[in-house]
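Have a look at the structure below, then the notes.
Let's turn to chain A:
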Amino acid sequence: MSSVPLTAYLMLALILFCIGLFGALTKRNAVIVLISIELMLNAVNINLVAFAKYSLNPGLTGQVFSLFTITVAAAEAAVGLAILIALYRNRQTVNVDEMDTMKR
Partner candidate 1 sequence: MSTWLLSILIFSPMLGVLVLAFVPSHDEKSIKWLGILGTLFPLGTALITLSAFDMSSDKLQLAETYRWISYEVFQSKGEVSYPIFYEVGVNGLSMVLILLTAVVSVLAAVASFSIKKNWKSYFILFFLLEMGMLGVFAAQNLFLFFIFFEITLIPMFFLIGRWGYVEREKAAYSFLIYNGVGSAILLIAFVSMFMKTGTMNFEKLTETFSLPQEELNAVFITDGYMMGMLIALLIAFAVKLPVVPLHSWMVSVHVQAPPAIVMIHSGILLKIGAYGLITFGAGMFPEEFRSLAFVIGLFGVINLLYGAFLALTQTDVKRVLAYSSVSHMGIVLIGLAALNEAGITGAVFQVVSHGLISALLFFLVGALYERAGTSELNDLGGLAKRMPILAGVLLAGGLASLGLPGMSGFISEFMAFLGLFEKMPILAAVGTLGLILTAVYVLRAVLAITFGTEKEQHETYTDLTSAERVPAFVLLAAIMFIGIYPAWLSDMLRPALDVILLGLGG
Partner candidate 2 sequence: MDLDTLLSYKWGVMAPEFIILGVATLLSVLDLFMKKEASRKPLAWLAGAGIIAALVSVFLQLDQEVTSILYDTYRLDFFSKAFKILLLLGTLLVIVLASSYKKEEIDENRGEFYYLLLAALLGAMMMASSADMITLFVGLELLSLSSYIMAGLERRNKRSNEAAFKYVVSGGIATAITLFGMSYVFGLTGETNLFLIVQNMQDEELLKHGFLLVFAFFITFVGLTFKIAAAPLHMWAPDVYEGAPVPVTAFLSVVSKTAGFVILIRFIIITFISAPAAPNIDGEVMLLQVQPYVMALAAVTMVIGNVTALRQRNIKRMFAYSSIAQAGYLLVPFVSNSSLLFELIWFYLLAYLFMNIGAFTIIQLLTTQAGSNDISVFRGLFKRSPWLALPMTLFLLSLAGIPVTAGFVGKFGIFMGALGLEPAHYWLAAVMMLTTLISYVYYFNVIAVMFFRDDEGRKISVPGGMATVLAFCAASTLILGVMPGLALDFFYGNFDINEFFMRIEEVGTHTH
């Protein structure tokens, strides 16, 4: 099963991370921004699991770590969406560009 090298996983994770990052930094829709952040967190999960299996010192804790990450990511998404809803109620928009009343 070790035909796929670790580097491939890592590259995948890195690409996923960058896609997520790109989305989080460029998308106008706040929901998509939040989802993109989830994507970044999932990239980390891939890393963790891959490392847990293939690294120099493989260990189970990586998978445990990823379980915690998934949980936390869920909580974060929940909080993020809740805040977004509150914001939407007041501003009637989910456009990130418009959320710049405070600056300078």
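Everything below uses one rule, namely that a residue touches a chain if its C-beta (ideal position, glycine included) is under 8 Å from a C-beta of that chain, and two chains touch if they have at least 3 such contacts; residues count from 1.
Candidate selection criterion: all candidates are chains of the complex that A comes from, given by their letters.
Quick caveat: nothing in here was measured; it's all calculated off a predicted structure.
Visitor: Name the candidate, out of 1 or 2, that touches chain A somewhere in the complex.
Guide: 2
Visitor: Would you mind writing out the residues of chain A in touch with candidate 2 in their complex?
Guide: 10, 13, 17, 20-21, 24-25, 30, 33-34, 37, 40-41, 43-44, 47-48, 50-52, 55-59, 61-62, 64-65, 68-69, 72, 75-76, 79-80, 82-84, 86-87, 89-91, 96, 99, 101-104
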